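Chains shown are a subset, placed as in the full complex.
To keep things simple, chains are lettered A and B as they appear, and every chain counts its residues starting from 1.
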Amino acid sequence: MEVSVSRKSNFNSAHRLHVAQWSDEKNKNVFGICNNENYHGHNYVVIATVTGEVDDVTGFVIDTKILKKILMEEVETRFDHKNLNLDTDEFKVLNPTAENIAVVIWKLIRKRIENNLKLKIILYETERNFVEYEGK
Amino acid sequence: MEVSVSRKSNFNSAHRLHVAQWSDEKNKNVFGICNNENYHGHNYVVIATVTGEVDDVTGFVIDTKILKKILMEEVETRFDHKNLNLDTDEFKVLNPTAENIAVVIWKLIRKRIENNLKLKIILYETERNFVEYEGK
């Protein structure tokens, strides 16, 4: 029996959408207020969903205490109360759109999860805007 | 990398479940209080999910400002503060169940989204009842 187990986490960060190779004008035209040069910020919500067989004895696919620890180490410690563009290696060059943040988090957590488990990341930038990536 | 981008919107409408070719008694038996002849109403929540490749430069699958604009024009302007049965062309004949509303919204937004993008619509009629349609 294959079950998906999800764990929700949070991080509060500053960011700015900006493409370095574009002019300021083009950045402003494409990204609008999200390009504000002094940054803005969000309360990001991340949901990591791990799918696999339920263990016959424990009744677990993955212990949510382990998933919580991975999210703490890979996501919260790395991104919480940080400026994504300035304070993190991941988004020094890469534009920190919700799409890109979800893909980066997926890669960080994928390394920590066993190969026989599938992984999906949902990232809420606001209550009204969110993205989903499952490694395809 | 294929990512899904979702945008949430709202509309507050009156409606009534009613099948014109049925007797009043059959309508009442099948639809119960949802058949109330003077209508009732809901705060509908609609989530449009667009799936496609992340653009290498922008980091966007689709700009949520564009998705917000499409939802405004195709859903909010059309259905918000309206009586679905009386004030809209879409539900003059078609019974405005959550299922049918989701399919109608999917068709309206599908026309506005590029062909290489997939589309899913989630429609909440209440916090406890919701439906999902992805064009299959």
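Rule of thumb we're sticking to: a contact is a pair of C-beta atoms (placed from the backbone, for glycine too) under 8 Å apart; a residue touches a chain by one contact, two chains touch by 3 or more.
Since the structure is predicted, the reported quantities are computational estimates derived from the model, not experimental observations.
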Field: Oligomeric state of the whole complex, in copies, if 2 are shown
entry: 6
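Convention: only the chains that are shown with their structure count from here on.
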Task: Provide the C-alpha centroid distance between chain A and chain B, rounded to the nearest whole angstrom.
output: 28
Message: If we count contacts the way the header does, which residues on chain B are in touch with chain A in the complex?
response: 1-9, 49, 54, 57-61, 63-65
- prompt: Okay, in this complex, where on chain A does chain B touch?
  reply: 17, 19, 21, 30, 32, 94-100, 102-103, 127-133, 136
